[in-house]
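Here the complex is missing one protein chain, while the rest keep their positions.
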Amino acid sequence: MIHHVMGVNGFYPLLMTLWLLPLAGAVLCWTFGPQLKQLAGWLGAATLGTSFVLTLLSWSAATQNSGGALGAHQSLLSWIPGFDFGLLLDPLSLIWTFIITGVGFLIHFYSIGYMHGDKAFARFFAYMNFFVFAMLTLVLSDNFVGLLVGWGLVGLASYFLIGFWFERPSAVAAARKAFVINVVGDVAIMFAIFVIFTKVGALGFGDVFANASQLGDWVFVVCVGLFIGAAAKSAQLPLHTWLPDAMEGPTPVSALIHAATMVTAGVYLIARCAPLWSVSSDAQMLVGTIGALTALVGAILGTAQWDIKRILAYSTMSQIGYMIMGVGVGAFEGGVAHFFTHAFFKAQLFLGSGLIIHALANEQDVRRMGGLMKKMPFAFVAMLTGVLAICGIPGFSGAFSKDAVIYGALAHGHPWLYAIGLITAGITAYYMFRMIFLTFFGSYRGDVDPSELGIRHPELAGTPAHDEHEPHEHDHAPAWIMAVPVGLLIVPTVFAGWLMFGEHSWWSQFFSAQFAPEHTVATPVSDVMTTVFAVAAVLAGFAIAYLRYGAPAAMEHAIERLRTETVRMPGALANALYFDAALDALFVRTSQLLGTLFGRLIDPLVIDGGVREVALSARWLGTLVRSFQTGLVRAYALILVIGVACFVAYYAIAGGVH
Amino acid sequence: MSALPVSLASYIGLSAVMFFVGVAGVVLRRNPLVMLMSIELMFNAANIVFVAFARAWMHNAGHIFAFLVITVAAAEAAIGLAIVVAVFRSAKNVDVDEVALLKG
Amino acid sequence: MLFALIVLPIVAGFALFALPKTDTRACKAIGVAVALATIAMTLAARNSEQSVRWLSRPFTAAFHVGDSGIGFWIALLLTLCTLCAILASNVPRLRTFIAMLLWLEGTMLGVFLARDLVLFALFWDLMLIPVFLTLVNWGEHPATAWRYFLYNFAGGLTLLLATAAYGILAGTTDVIGASGPHVVGGWVPWIFAGFAFAFLVKTPVFPFHTWMPITYRDTPPPMVAVVGAVQSKAGLYGLIVVAMALLPDYLHAYANVFIVLGVISMLYGAFVALVQSDVKRIVAYSSLSHLGLIVVAIATFNAVALQGAVLYIIAHGLFTAAIFLTLGYVEEREETRSLVRLGGLGAKNPRMAGALCIAALAALGLPGLAGFAGELIIISGIFQSGLIWVSIVALIPIVLAAAYMLRLYQGVMNGPEVADLPERRDLTWIEGLAVAPLIAALVAVGVAPAAILSFDTSAYNVTVPALHTAQVESK
Partner (left out) sequence: MTNVIANPYTSADWNVLYPLGIVALGALAVLFVDLVSKKHAPKWLTLALAGLSVIGAGVVCAQQYGQNYDAFGGGFLLGGFAVVMQELVLVAALGTLALYATLGDEERMAGTIALLLWSTCGAMLMAGAANLMTIFLGLELLSLALYCLCGLRENAIAREAALKYLILSSTASGFLLYGMALLFGSTGSVALAAIAQAPVAGNPMLWIGCALFLVGLAFKLSLVPFHAWSPDVYEGAPLPVTAFMSVATKVGALAVLARFVDAAVPSAGAEKLLLPLWIIAGISMVAGNLGMLAQHDLKRLLAFSGIAQVGYIVAALAGGGALGLRYALFYLIAYTFMNLGAFAVATAISTQAEEGSRLANYHGLAQRRPFLAAAMTFFMLALAGMPPTAGFVGKILILSANVGAGYAWLAGLLILGTAISLYAYAKIIRAMYVRDEHAHAREAHPVSPLAWASAAVCAAVLLVLTFYPLAPSNVIPLVR
């Protein structure tokens, strides 16, 4: 078999350095945490900054194209016989690396302020750097196993960071939940790997894609396996339940891992495996549908949340639904584009919310906010640009990518998905502006008794009380540390979409060699009309949000209306459409029941009981043997005589006495 | 007075009867001395067979064996008596059924 | 060299009694020195063998020791685990305990380095004795020692019987490490059954496993680290070098039985581990689950699965030992093993938490660590051999492993600090040193597992070429 390697083989020290630097940072922060103190944050941020610079310097290597070999390929080591592990930097992984290191750097920088004073400050940056290393492993790997290694390691980093405040039982439980669900995804990818390994005999991307035809009908199985992995990591139905809980982690974590990068790994995986997806229309149908449904369900659930981070979490889920729908149906460019813009605006939104949370001493319930526009104008601007981008207001970044995805669904022959995409856009506008109105408009409700707002158990309603995180008044980090990254993010949040504008945009040029030309069908409506529909939907959503939360009438009776809404919240929405309960009953409870049954019943009673019977019967027989030893000579003599009689009888018969 | 030849079977029959009497004595009697005597009966039953067959086979091994057995039986009786006396030195009557410390 | 390697720990174990009972430092120092020496000798003895004539009738047998290709790695694992166990030992009557560990090491080295079946069976039975005596002396419940004894010696007996019968049929027992003479006859199924019973009990596999959780529960942690990590592998090793290599026809014929038992063990152990509250029992049932996978791998006769099995044998040994040692520290400090009582230790004991965390992650198959490589290769082999549904079912325990291992780790280390636990300090450097080599090896094997896969699979009658041969073809 001839080895097919994607990318131009060579020696790329920059590539290896940018990959390993975060690992070095993690090790340093972990090992010398107590000595480094606040320096750990700067160290963590600096490694990422350097990696980001190296990424930019590697740009030309990543986009080089010589005779079909696209990007840079660096061989590293032979993992097991026959499987070499290497790094591959091509336009696709470059985009991810760009976001991971770039946005990652900003978030690290922000964290220096946000995490200031936390007693595990160094540990935080160790985990964060480790995450970046793992994520880079994921996107830079040139084979499925390496990808899976990165896949597992980001899951681990996510686990650590969700459970960062591990004294809190809720954080611990959320971390475990996230990890276990992600392992479901890992094993599904493992299964896909088995199929690929058995059918193709190789695991390098180049080999596999070059010999994809050998998969035959199994390609659908492979795609499903990979997609289950993607669904778990990217919070697609029905494996999304961990993502809202993951908001237990510090807000920068939510911004980096649970919004900008890790959760989009599923999108990367599908885009990376575009050669497989493009030959399986069943897989396209399945993935596109689930993506669209996830977008819709995420948006619907987003309308029912009170915790600002959970609103953003459901919005993340919904937006990733868009991306998955895009890459799923075959609109790879559009899906990846939405990842690109989403990374900026969602990071922006999370960091903005972090500013609020930080300022309000960890208050996360929007019912207890209100009127913050005057107090925190900078946060308001940051959040507003983010919201405008996510809603897809033309001119803002989200508009270009989201419309590309929605139109892509239609262009690839999925009108239903197109419709869902448009409806979701409207709902998105509704819950996003709901958040804006509740947070920044009206009057401050933080001093209102929680019960008046319908909050029955304040400690359970997303207001964690973790003293160790709460910075001391006299020990605030300078405000600019958190403000600068947010300010910097405004630029791409607004303008990044312009890269995708036009027929021969920079974006499509950039990916021209990456993805095969897409097979589109004739569409009844044009892409411009799609934008018009989308804007209409957004306006509708905004209008409803305004009427319910932003209009003067609503503002006046805000407290009563919020209480009513809280109390009258439909059960299905309050319980997140019962996904959690269903998974719990189907898998968790069942497993525990089986475990109890086996451990309490079968082990002690059935198996040991049987063995005990045998042992007891041996002892009983021993007593029987003993019972012949009466101690009486005559009894012994009788036994002897009986024995003799038996012997004589046998011999008499055997000897022929008749 | 006619001398009827006594068949070999008669000797064997006699010895078998003696032997069974001996066996029954060991099993049924409770006095150790009687038991020892019963054992002597068993030995002597064997002696009869030996002597009878020594004649039948014209082989003097049977005779020699019989003498051997008589000697051994005498030794056995001596030792047996000694042991019985030792065991029942203090008892008024002798009964093997009352000697059952060792059991189980 | 090899004979010396086996005899050294045994003799050293006896020699310890010449020291004063109270001089625990000297005992430990000697134990460590012997363990280090055995590591060095094991490394030096790779690929060497020694043989001395023993029996010539009813069959030829020899004191033949050497590396069977697989045995070397397990022996290395054993010596490493023993070193760590001795370092971590801190029990009453330390002198006797270290002697037990050394005897265990010597006898088990005999098992894994024996190239003669009779010698193998001999050391097999010998290796049970130190564990039994430890259970008698340090165990909490007398019944445990009996249960261990009852099951394992029953297995040892059938092993003896089968060995003798095999020797008579084959004419020689000097067969380990190669594809032995082909034995035929009506007796062979029974011989196979004898071997299989011994191996399945030792591993253990459902339904012969009930001795195992209580044995692991009652054995002091350093000893259980060796027993759980290495002694349990004797059964699997036996399956490979005896059942696969010598009686392939019968393993083929009864492969379905093994696969079914393995699959049941896999799921059964994982489910039970989910709900246990005693931390050592969790690990015990997780072993049942993990080792079931290896049994399935062996029964497929697939070279890739076999390579994965050997790799996973090593990996499982490493992480099991590390988990048991760390849990031993926890128990020693907090005087409880119950997840109901434990919690929140991570805040005050970051080193301990780190060690347990990495070991638990390896156990749940985190990509990049040793457990993952083994699982991945094994299940690919199973899939490759056409048992698609089995390979799918084999993925379930991995998910469950994530759940119970995290439950274990978090239950001990995370959550709010428990006020009424005795607060003790973090690991001392020597305690850390006892776990560190295992952790390092877990990472090393995870990143570069190739060396372990390099043994010759052709002796084991596998049906599909192994990984490295595939590589040769591709170049």
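The letters A, B and C name the chains in turn, as written, and every chain counts its residues from 1.
Quick note on the criterion: a contact is a pair of C-beta atoms (placed from the backbone, for glycine too) under 8 Å apart; a residue touches a chain by one contact, two chains touch by 3 or more.
A quick note: this is a predicted structure, and the numbers were derived from the prediction, not measured.
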Neighbouring shown chains of the undisplayed chain, as defined at the top: A, B, C
From C:Leu133, C:Ala193 or C:Val418, residue that would touch the chain that is not displayed: C:Leu133
Of C:Leu19, C:Ala37, C:Leu157 or C:Leu339, the one touching the omitted chain in the full complex: C:Leu157
Given A:Leu57, A:Leu77, A:Leu605 or A:Ala652, the one touching the chain that is not displayed: A:Ala652
Contacts of chain C with the absent chain, listed as residue ranges: 17, 53-59, 63, 118, 121-123, 125-126, 129, 132-133, 136-137, 142, 145-146, 149-150, 153-154, 156-158, 160-161, 163-165, 167-168, 187
Where the missing chain touches chain B, by residue: 12, 15, 19, 22-23, 26, 32, 35-36, 39, 42-43, 45-47, 49-50, 52-53, 56-57, 59, 61-62, 64-65, 68-69, 72, 75-76, 79-80, 82-84, 86-87, 96, 99-104
Chain A, residues in touch with the chain not shown (by the definition above): 618-619, 621-626, 628-629, 631, 633, 635-637, 639-640, 642-644, 646-648, 650-652, 654-657
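The definition used in the following text is that only the chains that are shown with their structure count from here on.
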Arrangement of touching chains [line / ring / star / complete / other]: line
Chain whose averaged C-alpha position falls nearest the assembly-wide average: C
Longest centre-to-centre distance from chain C, chain (CA-based): B
Rounded Å distance, chain A centre to chain B centre (Cα mean): 98
Whole-Å separation of chain centres (CA-atom averages), chain A against chain C: 36
Cα-centroid distance, chain B relative to chain C, in whole angstrom: 67
Chain A - residues contacting chain B, complex: 626, 629-634, 637-638, 641
Residues on chain A engaged by chain C in the complex (per definition of touch): 1, 3, 77-82, 145, 148-153, 156, 159, 163, 166-169, 172, 175-176, 179-180, 183-184, 186-188, 190-191, 193-195, 197-198, 201-202, 591-592, 594-596, 598-599, 603-604, 607-608, 611, 615
Parts of chain B lying in touch with chain A, wherever the complex brings them together: 23, 26-28, 30, 35, 96-97, 99-104
